[in-house]
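Every protein chain but one is kept in place in this view of the complex.
Take a look at subunit A:
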Amino acid sequence: MKKNILPGFGITMGITTLYVSLFVLVPISLLLIKTASLSLDEFITIVTNERVMHAYKVSLTTAFIAAFLNAIFGLLLAWVLVRYRFPGRRIIDGLIDLPFALPTAVAGMTLAALYGPEGWFGQFFQKLGIPIAYTSSGIVIALMFIGLPFVVRMVQPVLENLPKETEEAATSLGASRFQTFHKVIFPEIVPALLAGFSLALARGLGEYGSVVFIAGNMPMKTEVAPLLIMSKLEQFDYAGATAIGVVMLLLSFTFLIIINILQKWHRKHELR
């Protein structure tokens, strides 16, 4: 191996390996080891159980929809925060991070109260015949709340660093405002937007605390995978819980890899 010119490679690499092992690799390995106590048949029976399959479906669709909506509105929010100067901008900017700080259970209870049949918002939706709490819409709302900061915080710095000149160049070449956004600005923020989307998605797939309060948790309808894992644990079925965990892990991993490939493909122009 060639000697690196930057000093400290040995020690920082050592710490990195140790850290990743302690906090990521070892726990995940344990998960796999625990699952391995099941025979393959048992494993397949557990993870393909009808109730479990429904839970995957609920988890995946709600997380996808929430991440997608967050990508749209997160981009909008980031745009407003970066491009316009208005009183209260800094307050809004600070509020964005609140979902990170709030205990998820508190968030879940608050949302359930708001969107419940008698809640402030819920009663109107109830009248319109669209119940929110205790349906998958409720799950989506909880996940949107949880995932919002990811998109905003990924996109915001990229937007801030976009040179004003490229936009001016586009306008001086005759591009309309929409064309400038669509052809010049948007391609620049796509990687960040994808990164924010994938973080929100990953978070949504694993979210438990805020969802259980608003989801209603009806088996085959509004039961998410993390909740199933929880209930298996409560029945001391550790192997069953880890089996579902492994499937979720594989799913998340696949999505993250796909999104990574998308980003790479999009950034082809940066490669030499």
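Rule of thumb we're sticking to: a contact is a pair of C-beta atoms (placed from the backbone, for glycine too) under 8 Å apart; a residue touches a chain by one contact, two chains touch by 3 or more; residues count from 1.
Here is the rule we use: contacts and distances are computed from a predicted model.
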Among "Electron transfer flavoprotein subunit beta", "Sulfate ABC transporter ATP-binding protein", "ABC-2 type transport system permease protein" or "NADH dehydrogenase", the omitted chain is listed in UniProt as "Sulfate ABC transporter ATP-binding protein"
Option from A:44, A:92 or A:169 whose C-beta touches the chain left out: A:169
Spell out the interface residues on subunit A facing the chain that's missing from view. 163, 165-166, 168-176, 179, 183-184, 187-188, 269-270, 272
